[in-house]
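Below: the structure, in structure tokens.
Note that one protein chain is taken out, while the other chains of the complex remain in position.
Our next item is chain A:
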Amino acid sequence: MLSGLEAAFFYLFAFVVVASAFMVISARNPVHSVLFLILAFFNAAGLFLLAGAEFLAMILVVVYVGAVMVLFLFVVMMLDVDFAELKSGALQYAPIGALVGLILAAELIVVTAGYAFAPELGGAVAQPTPDIATRHNTAALGDILYTDYIFQFQMAGLVLLVAMIGAIVLTLRHKENVKRQDVVAQVARKPVIEVKKVETGKGV
């Protein structure tokens, strides 16, 4: 069980996660919703830190807060979506939402309770994580990712490269008559430019 400072922080983070998650769906202004979602992610990252999963915590901040949420914010701010109208029928979907939530909760309980029913499952992990005292889990992940799974890791990198090339090939168009900045032309000292000594009071 948690105790002392650890428990205090756990309850702080947990409370803020739940509260801000509630605010995400109840806030009137969609920009506020996104900001509350960011707050929820930060606190979830705090919970991961308490559980000793610092890699997950950092990934959550970097990927979700840094990239995904900023994208969300852009979309919400740039697209003129009438959220009031979107939300108008929300209450009639509440039963279905509650049902989905219940199923998810039941599934989570089954997953976590699996270890209670069959404790030997815990030992059947192919790559057990080393003790946190001997190796941090960022380093432990790196140990596996860059040795046993280096081939798969590099293949995933190639897949992303293809995605990038593909996006550029299919969308980039070189437009004519676009005035691009040409630094070389700007700083070049051509014969046209010269320094003239102007006599005082005469003008050029």
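The rule is simple: a residue touches a chain if its C-beta (ideal position, glycine included) is under 8 Å from a C-beta of that chain, and two chains touch if they have at least 3 such contacts; residues count from 1.
One rule holds in what follows: contacts and distances are computed from a predicted model.
Asker: Among "Amino acid ABC transporter ATP-binding protein", "NADH-quinone oxidoreductase subunit N", "Pyridoxal 5'-phosphate synthase subunit PdxT" or "Nitrogenase molybdenum-iron protein beta chain", go ahead and choose the protein name stored in UniProt for the chain not displayed.
Answerer: Matching the unshown chain against "Amino acid ABC transporter ATP-binding protein", "NADH-quinone oxidoreductase subunit N", "Pyridoxal 5'-phosphate synthase subunit PdxT" or "Nitrogenase molybdenum-iron protein beta chain" yields "NADH-quinone oxidoreductase subunit N".
Asker: Give the residue, chosen from A:Leu2, A:Ala90 or A:Ile165, that touches the chain omitted from the document.
Answerer: Only one of A:Leu2, A:Ala90 or A:Ile165 touches the chain omitted from view, namely A:Ile165.
Asker: State which residues belonging to chain A touch the missing partner chain.
Answerer: Counting only chain A, the missing chain is touched by 124, 147-152, 155-156, 158-159, 161-163, 165-166, 168-170.
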